[in-house]
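To start, I am sharing the structure in question, which I have written as structure tokens.
The complex appears here minus one protein chain, its other protein chains still in place.
For chain A:
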Amino acid sequence: MAYQLYRNTTLGNSLQESLDELIQGSLNTYRFCDNVWTFVLNDVEFREVTELIKVDKVKIVACDGKNTGSNTTE
């Protein structure tokens, strides 16, 4: 039943899920313009097998890739 309730919100091709992520997770802001996604996350852990890096703020800029995707963090 819950899914039907979201039908009104999808009338504009929009979903509340990204907002849920905002509330629960560490996603601070998001932006999508000119096919470029920009995310700002807070309190992020980058985990590799050997290493763990914790960071207060991460900005992710992501472009669409067809073998030419680029992904930068600062």
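Everything below uses one rule, namely that contacts are C-beta pairs under 8 Å (C-beta built on N, C-alpha and C of every residue); 3 or more make two chains touch, one makes a residue touch a chain; residues count from 1.
We take it that contacts and distances are computed from a predicted model.
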item: Listed names "Distal membrane-arm assembly complex protein 2", "TATA-box binding protein like 2", "Phospholipid:diacylglycerol acyltransferase 2" or "U3 small nucleolar RNA-associated protein 15 homolog", with the criterion being the UniProt name of the chain not displayed; value: "TATA-box binding protein like 2"
item: Those residues of chain A which, in the complete complex, touch the missing chain; value: 1, 4-5, 8-9, 11-14, 16, 18-19, 22-23, 29-35
